[in-house]
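Sharing a structure here in structure tokens format.
For this depiction, one protein chain was excluded, whereas all remaining protein chains were kept in their positions.
Chains here go by letter, A, B and C, matching the order in which they are written, and residues are numbered from 1 within each.
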Amino acid sequence: MNLLYFAMIRESIGKSSETIDLPDHVKSVSGLLTYLESKGDNYISAFAQDDLIRVAVNQEYVGLNHAVTNADEIAIFPPMTGG
Amino acid sequence: MNLLYFAMIRESIGKSSETIDLPDHVKSVSGLLTYLESKGDNYISAFAQDDLIRVAVNQEYVGLNHAVTNADEIAIFPPMTGG
Amino acid sequence: MHVSVQTEDFDIAIEIGKLTHNRKDIGAIATFTGLVRDIHGDKKIRKLTLEHFPEMATKELEKIARLANDRWPLQGISIIHRYGELLPGDNIVLVVTTSQHREAAFEAAQFVMDWLKTDAPFWKKEETPEGVHWVAAKTEDDDKKDRW
Partner (left out) sequence: MHVSVQTEDFDIAIEIGKLTHNRKDIGAIATFTGLVRDIHGDKKIRKLTLEHFPEMATKELEKIARLANDRWPLQGISIIHRYGELLPGDNIVLVVTTSQHREAAFEAAQFVMDWLKTDAPFWKKEETPEGVHWVAAKTEDDDKKDRW
């Protein structure tokens, strides 16, 4: 699974992307976030504020219950401030 | 009194401006329109449709009851179609 | 605040530049350009002639610019209205508004256009293959102005 991080999330985690092998028991976006938090304090602090997390699966915005598979590209970022 | 006519009103009356001596008994815009209608059929047909007449006294829009004097510049024209 | 009633065409980039030159505090620029269309309703338009009341036209544009300026926190506003003979594709009117925030710029530009339609002393005459006629005012334009 390809993971992309942007803006404050990228800075908190300390990298802009990584490739992981998704454990079989992780089926949803929220499951993925919990799994990543088990990898280190940097993920815990990056995801600390639920309402400041946005997720796109294969470049489409999704909710926390959206399904994920090892073939997906997942982007995690704070609320957008474009325009 | 200086009178200015624009657009369809100008064409109906057949001139773009004229100077008249305002009779003493004419005190308002509506009185002026009635007086002008006594001057000829071209005025009658120009002013035939009340709702298509707009009047400015000294370049300010006014209603039919607005006072007029011989020193005023009166413009008579149809509803605007600018913009 | 800049208003102009003119026969010559305008250049939107130049007009924006007059409002933004040497400024770094502008966050939003809204513009509106009105043009002559080659079709109006079911009629083909060959030419549009704009008659106007010169002294009053400038005064009314200034009045409308001032009303917009009093109502929204604008940093600048320009209104240019052309008159004379115009062809399809030609520019008729330009409104430019600048502000710190986008709502003020957008709303003020819309407000100016709605007021121009009913309060600016200009009259349009269309030349079509069937002849020449004055464009009738639309009551919906009064309604649009009245919403403000």
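Rule of thumb we're sticking to: a contact is a pair of C-beta atoms (placed from the backbone, for glycine too) under 8 Å apart; a residue touches a chain by one contact, two chains touch by 3 or more.
This structure is a prediction, so every number in the text was calculated from the model and none was measured.
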item: Shown chains that the omitted chain touches within the full complex; value: A, C
item: Sole contact to the chain not displayed, among C:57, C:105, C:120 or C:137; value: C:105
item: Contacting the left-out chain in the complete assembly, out of C:16, C:61 or C:137; value: C:16
item: Touch list for subunit A against the chain that is not drawn; value: 4, 6-8, 10, 56, 59, 61, 75, 77-83
item: Hidden partner chain, residues of subunit C it touches; value: 11-13, 16, 20, 23-39, 88-89, 100, 102, 105-106, 109-110, 113
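In this section, only the chains that are shown with their structure count from here on.
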item: Averaged-CA centre spacing for the pair subunit B and subunit A, given as whole angstrom; value: 73
item: Rounded Å distance, subunit B centre to subunit C centre (Cα mean); value: 26
